[in-house]
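Every protein chain but one is kept in place in this view of the complex.
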Amino acid sequence: MVCSSVTRCFFDYSTPKILVIQSKKVGAIYRLGQALVIAYIVGYVCILKKGYQDTDSVISSVTTKVKGLALTNTTDLGLRVWDEADYIVPPQEENSFFVLTNLNITPNQTQSRCAENPGPETSCVSARDCKRGFHDSRRNGVQTGRCVNFSETEKTCEVYAWCPLEKDNNPPKPPMLAEAENFTVLIKNSIQFPKFKFNKRNILSHVNSTYLSKCVFNRKTDPDCPIFRLGDIVSEGNEDFQTMAVQGGVMGVQIRWDCDLDLSEKSCVPQYTFRRLDNKDPDNVALGYNFRFAKYFNNAEGQEIRTLIKGYGIRFDVMVFGTAGKFNIIPTLLNIGAGLALLGLVNVVCDCISLTCMTKKHYYREQKYTYVNDYEILSKDEP
Amino acid sequence: MVCSSVTRCFFDYSTPKILVIQSKKVGAIYRLGQALVIAYIVGYVCILKKGYQDTDSVISSVTTKVKGLALTNTTDLGLRVWDEADYIVPPQEENSFFVLTNLNITPNQTQSRCAENPGPETSCVSARDCKRGFHDSRRNGVQTGRCVNFSETEKTCEVYAWCPLEKDNNPPKPPMLAEAENFTVLIKNSIQFPKFKFNKRNILSHVNSTYLSKCVFNRKTDPDCPIFRLGDIVSEGNEDFQTMAVQGGVMGVQIRWDCDLDLSEKSCVPQYTFRRLDNKDPDNVALGYNFRFAKYFNNAEGQEIRTLIKGYGIRFDVMVFGTAGKFNIIPTLLNIGAGLALLGLVNVVCDCISLTCMTKKHYYREQKYTYVNDYEILSKDEP
Partner (left out) sequence: MVCSSVTRCFFDYSTPKILVIQSKKVGAIYRLGQALVIAYIVGYVCILKKGYQDTDSVISSVTTKVKGLALTNTTDLGLRVWDEADYIVPPQEENSFFVLTNLNITPNQTQSRCAENPGPETSCVSARDCKRGFHDSRRNGVQTGRCVNFSETEKTCEVYAWCPLEKDNNPPKPPMLAEAENFTVLIKNSIQFPKFKFNKRNILSHVNSTYLSKCVFNRKTDPDCPIFRLGDIVSEGNEDFQTMAVQGGVMGVQIRWDCDLDLSEKSCVPQYTFRRLDNKDPDNVALGYNFRFAKYFNNAEGQEIRTLIKGYGIRFDVMVFGTAGKFNIIPTLLNIGAGLALLGLVNVVCDCISLTCMTKKHYYREQKYTYVNDYEILSKDEP
């Protein structure tokens, strides 16, 4: 008996009782509201923003290969040809490559004593002005405590340092390796969306090696060519290569992979954009990009000497980012569920209108609401 | 009076009036629909996909240390032992390490004049064929304008370059540092999930230093050992080390951290997978992975000379990715809310069935719907 009653209840279907107000005004608002919500769900969430997709971020590996020759002719170095082993420092990096475009060279430095470069804090009249053993980051060496002639007219504190000291010069202008503008770089990028087990390379399958051996990237004519002329990268970032090459700088080579994996694999292609990353404002401290490195030698007496190079150049950071989307039931239902709930908002609005603004509002209320009162019984129950 | 009426209204509880249809057919469909939706919410969203968790992406730091010795015996170099200071270039990188496996060496280059390597565009008959000052990325130097003997039978344009020129050879086969297959690398990986302030290292706490000094990673017997034999990495990526070592290549060492931080910290362990990242298709341009670097010397006369090395090798990119999940009330309620809204869909379906397909559908409609008509009044109101 109980069992059958429970079974009966279990198979009861409960559906709310509905009051249908046959009014063109409210009806129109009601349908319009529903239409808006559904259009939002279908159009905006599902089609434009692909709310039915699960997403994953890209992981990436980049290799680069720069090609080009530059010729310089300076009094220090004489006539000199520069190839990639000379101007790429360090010879390989992970997501980045540095191309030397300008340099201050200080050859044949040894650990010895020499006069500090003149400046407000290094000039001296006598040894009293020079504190033995003192050094800080604005000096080139450790003070020996002596005051020596820097030039015929100027005396500075002597330092123990890599002598001769680097001259505090501005970088040469025009830049020494101005020809770097015509260098080319092949960027190979292999990406993966681990959640979807999807791999791809930026050398697309329809690109053959004959084409690759000759092509240069051009947004209009050769958008799939992964070989870039350095000058083009800089000018697409709205910079002037020759100006940038003097002080150096950092360029971002941005590769965006936005892939809809519900579509054909062929529609998943990289988008290249270029942007200057450092601040080119000349007021800026540590303007541009440069770093010092040295080549070490032993001289005939076995003493260590070095050639110090303050290298200015452009660092190209290859930044790979992007998202892949693929149909997944969870975000789909999440969006549909939330959308359905929004449909409920339409009812709230229409109730407000029909029960407060319409002529027959009292009649509608009467029909919609049934009041049951708790108070009499409560008052009876109460002592 | 108004106040008390507002208070009364405020404490009114509004609940929809329900029509209960005691029909096994519709009831069964109704309960089945509800069961499906609830099963989806509980089973799929909450348990399988952990919809109750907030997620965060990993940030990571990697250090590597390669060990191993290789012996080569060539006519150029004689007998030579290679250790990590020789074959790791550059000596340290951030998430990556490069192991030299093969090389073309061109010793004692100086800035001077020599005959260009022969080729369709560099061969010449007389000086007319050689344009003084011309250079592009396919040439090794700047043409001097002279036509000189490359060999007894062949004449090419003279170039100013690092001479003697690198010979345009294929890399040696078998690879010179074939023994690199047995080198081992210790990969130390420290990760963080910043949102959850959770840190961990890939050297797990139960791994002691005695074990670490001897172990080698093996997916079955030593899955927690962070020391990898290079040959194993390559063969797990379904490649042959000796073949890959000739032209070089890029291997991905992927460390996946998928952690459920609601569970014990011990269950958060790294998963290692290995995959070749570059294209091994022999048709490919710039096959494999190589780069040129140089060692600079001063000769007895103080002239700069260099040893150019075209180094082929395998770059191992350590790619760390993963997600951590931890209980959070927002995604939980988001999913529950969306799920509840989906329950409303079941009612829509059952209404359709009971009000259109069932025998007593007219009776149900009568009971469910109450119609109030706006039109008479409207027509009266209208002028």
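For reference, chains read A and B in written order, and residue numbers begin at 1 within each chain.
In this text, a residue touches a chain if its C-beta (ideal position, glycine included) is under 8 Å from a C-beta of that chain, and two chains touch if they have at least 3 such contacts.
Remember, predicted model here, so these are calculated numbers, not experimental data.
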Among B:L263, B:L333 or B:C357, residue touching the chain not depicted: B:L333
Residue in contact with the excluded chain [from B:R80, B:R132, B:R219 or B:K280]: B:R80
Positions on chain B where the hidden chain makes contact: 8, 10-26, 57, 59, 61, 63, 65, 67-69, 71, 78-81, 83-86, 88, 90-94, 182-184, 186, 188, 190, 192, 194, 199, 201, 203, 208-209, 212-213, 295, 297, 299-300, 307, 329-330, 333-341, 358-360, 363-364, 367, 369-370
On chain A, residues whose C-beta touches the chain left out of the figure: 14, 16-24, 26-31, 40, 44-45, 49, 51, 57, 89-90, 93-96, 98, 111, 135-137, 139-142, 160-162, 250, 252, 254, 256, 275, 277-279, 283-286, 289, 291-294, 296-298, 300, 306, 308, 311, 315, 317, 319, 321, 334-335, 337-342, 344-345, 347, 350-351, 354, 367-375, 377-378, 381
